[in-house]
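Not every chain is included here, but those present sit where they belong.
Which chain is which? They are A, B and C, in the order written, and residues in each are numbered from 1.
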Amino acid sequence: MKLSSAKLILDTALAEAQKRGVSVCISIVDAAAWPVAFVRMDGAPLGVIDVSNKKARTAVLFQMDSADFAKVAHPDAGAYTLENTNGGLTSFGGGVVLKAADGTLLGGIGVSGAATQDDIDIARAAADTLTA
Amino acid sequence: MKLSSAKLILDTALAEAQKRGVSVCISIVDAAAWPVAFVRMDGAPLGVIDVSNKKARTAVLFQMDSADFAKVAHPDAGAYTLENTNGGLTSFGGGVVLKAADGTLLGGIGVSGAATQDDIDIARAAADTLTA
Amino acid sequence: MKLSSAKLILDTALAEAQKRGVSVCISIVDAAAWPVAFVRMDGAPLGVIDVSNKKARTAVLFQMDSADFAKVAHPDAGAYTLENTNGGLTSFGGGVVLKAADGTLLGGIGVSGAATQDDIDIARAAADTLTA
């Protein structure tokens, strides 16, 4: 993923978070799960830095949003303990796969710090800038 | 957090543990989760050293007591696997947020080694010295 | 450190890197060494992501630029192995302390990916925006 794309996604996520009046961390990783860009908004709890990183990482490593990953990695589901691989993954929403308009995998975005549904909505709004 | 405050909190926790006849570890971290003071009482099992550290860290990183953190990070709750972030967090009581009388976040205390309710009560008694 | 300050520093560093025609990673951490902002420019080798992080971390944890840290942590200097503490620190230039105009410690910046002197100059130009 090019930095110009990552900045566009990041700015969209920041604007969406500001519109909702929430403070979040935003992490963007490339298709190989390496960091491209990150910001922590003023007032976000320190603990969510690692959460936004892990959400982005979860999304791209298994090519599914972290809310979907939660379903397969739950103790009562088919792949329990999958969340303990790859340095620790995240079984709740806010990690979203980033794809180009033609479906090519570009990377992942993780948003953390607000209510989970807000995190998801912000990440989704940002991801949609790539296909708009 | 100043060391003078940390020592006051620590001494209160030690006195409360002695009153109850239990042996615990007590960890105090600042608002950025860096250690300020720590003691291990005679007879506390070695395994609880890391537990008291992680309880203090959990409380301050997410600005909630570890007993409350347990509710959100449970496998059937909204943020399962949150406990796997930040080097490992603690989903049971004994980690308490430390706040000044005006509500400013000062840090966190973790107590471990006794029954969980004792750990919680000791940490709470110590935290209350800041607002008394 | 506020995100608005971090973005100003980051944009200055990016502009300086572009002017020199080099590709770098830029990491900004607060006074407690927690990440505030990060970008990786197109073409920077993957290995320098961690280097820029560790340079920023080195600068703020010991309140000295990483080029100065190198002098004290050298095998024949007074604090050999200091570089092995705190998860691994960096004994060459490109990590710079961030201070406000009144001297208050605000955090650290790490730049990595170009020749070391370029890394240093970029970090220094960015840090100077806080006192200009």
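Please note the rule applied: contacts are C-beta pairs under 8 Å (C-beta built on N, C-alpha and C of every residue); 3 or more make two chains touch, one makes a residue touch a chain.
Treat the numbers as computed from the prediction; the structure is a model and nothing was measured.
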Number of identical chains in the entire complex, 3 depicted: 4
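In the analysis below, only the chains that are shown with their structure count from here on.
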CA centroid of chain A to CA centroid of chain B, Å: 30
Chain B and chain C, separation of their C-alpha mean positions in angstrom: 33
In chain C, residues with contacts to at least two other chains: 34
Chain C residues within the chain A interface of the complex: 2-3, 6-7, 34-42, 46, 49
Parts of chain A lying in touch with chain B, wherever the complex brings them together: 45-48, 50-51, 54, 70, 73-75, 83-84, 88-92, 116
Residues of chain C that touch chain B when the two form their complex: 30, 32-34
